[in-house]
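Here's the structure we're looking at; comments come further down.
Take a look at chain A:
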Amino acid sequence: MTAIARRPVSRHTAPVPAFAELFEHEQQHLPGSEAAALDAWRRTRFARFETTGLPTQRVEHWKYTNIAKVANVAMGLASRPEVKLDDVQRYFAGGPLARRLIFVNGHLATELSHVGGLPEGVVIKGLDVMLRDDPDRVLAALAEDRALDASGPHSFADLNAAFLQSGAWIEVADDIVLERPIQLLFLTVGEASAVMTHPHIIVKLGARAKAHLIESHVGVKDGHCLTNLVADYEVGAGARLDHDRLQLGAAGTTFIGLNRIRIGEKGELKQTVATLGGTLVRNETDMHLQGSFIEAQLNGVYMPIESEHVDNVIRVHHEQPDGHSDQFYKGLALDKAKAAFAGKIFVYKDAQRTNAFQTNNNLLLSDDAEIDSKPELEIYADDVKCSHGATCGELDPVALFYLRSRGLDRDEAESLLTYAFAAEVLERFTDPAVMKLAQERLIARTPGGANLTDML
Partner candidate 1 sequence: MLTIKDLDVSIAGEDKPVIKGFSLEVKPGEVHAVMGPNGSGKSTLSYVLAGRDGYEVTGGTVTFMGQDLLEMEPEERAAAGIFLAMQYPVEIPGVANSYFLRQAVNALKKARGEPAMSAADFMKKLKAKAEEIGIRPEFLKRDVNAGFSGGEKKRNEILQLAMLEPRLCILDETDSGLDIDALRTVSDGVNALRTPDRAMIVITHYQRLLDYIVPDHVHVMADGKIRKSGGKELALELEEQGYEGLLGRAA
Partner candidate 2 sequence: MATALETVQDYTAKAYKYGFSTAIESDMAPKGLNEDIVRLISAKKNEPEWMTEWRLEAYRRWLTMEEPNWQKVGYPPIDFQEIYFYAAPKTKERPKSLDDIDPDIRETYNKLGIPIKEQEILSGVAVDYVWDSVSVATTFRAKLQELGIIFGSFSDALQSHPELVKKYLGTVVPQGDNYFAALNSAVFTDGSFVYIPKGVRCPMELSTYFRINEMNTGQFERTLIIAEEGSYVSYLEGCTAPQRDENQLHAAVVELITMDDAEIKYSTVQNWYPGDAEGKGGIYNFVTKRGACRGKRSKISWTQVETGSAITWKYPSCILQGDDSVGEFYSVAVTNNAQQADTGTKMIHIGKRTRSRIVSKGISAGKADQTYRGLVRVLKGAEGARNHTQCDSMLIGDKCGAHTVPYIEIKNRTAKAEHEATTSKISDDQLFYCRARGISEEDAVALVVNGFCREVMNELPMEFAVEARKLLGISLEGSVG
């Protein structure tokens, strides 16, 4: 009798040799490389990246994105091109008093940044400085977050760790209410050859602390550039974080972002994300509600045009009772674009009386575009209220008719409804300047949007 034996099918693809060559070459030049522990940690993570490889679309949460096509190619580490203040000022947000770190291709541009007048108990620093001055603390902080990595190694988090070079370190001590917003402005300047950058943001809010963080990712020059960001946000007990993220990527840019959020008892988070540019944008969020009575709101709008591709993956973990989370995401796909959303709510066994909601509404505005939506629930506690809703369709014909019966022509009416569909999310931005920048970009992307400019 023949034995029935099978080979397991691989769901990952091996990295091109260029990664190993680059790592060998750059590794000793990375900040803090003289610290043995940090150096060892980088090597371990790179080794794991090599063993794991890059995910293919057979990996469930990469189902809608063929990442290997853009990420598994030979790339150098990005250099630091010159950028003039005048060119970037228009992306400033948070008001005149905002504290600001500006990064050019992942490198902190100290001369453009401004973090003066910090109250005691508040630290805002470039991560490169921290890596040089206090690598052990950085490692300790990263170790805490690795514990969340339950679903196995994350290829891009490993790659980020291996090339860890820059980013932001923000700490707000217990009971400090930071009135002035902090803006992290990441500028991408295309270079002659393909490059990548691996920034890392670490934000720690102590108990009852409050802060408003603005994260802007702006492409100022087209070109093949991969930004592989890992961000860790820790919101302490009773603390509150308002987080605005605006993504205005340029042509040729790939953005892969992994956000890990941990919230303590009675903590609050409001996050709003607008993705309005970038050839490929992937936003992955892992949010853990680690205490009871937490309020978390995740808002997002994404509008890829031409052949852009946006993929949102959100996992909300209700670990403790009496938590409330709300995901409100809207997608619009034009031209040949693809827009995907996969949101998952986990309710753990002990998380009784959880209220968790999720809405994903989509507008498909072209015959060549594609919308994918996967709203998922995984529930192990019985006294819960959880629901999700997802829709996909074109503009509401009744609304179109209504506008036309009031005298708008068909194109105007369509532009207006398209804009309004997306703008509903933009209104949730905490910072008015971010909202305005997003609205401008939204108008520029809306077909016939020129007619709408007086709306602002």
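The candidates came about this way: all candidates are chains of the complex that A comes from, given by their letters.
Just a few scattered comments:
In the analysis below, contacts are C-beta pairs under 8 Å (C-beta built on N, C-alpha and C of every residue); 3 or more make two chains touch, one makes a residue touch a chain; residues count from 1.
Everything numeric here is computed off the predicted structure, so don't read it as measured data.
Contact annotation for this complex: of the listed candidates 1 or 2, chain A touches only 2. Residue ranges on chain A touching candidate 2, taken from their complex, read 1-2, 4, 6, 8-9, 60, 349, 352, 362, 364-394.
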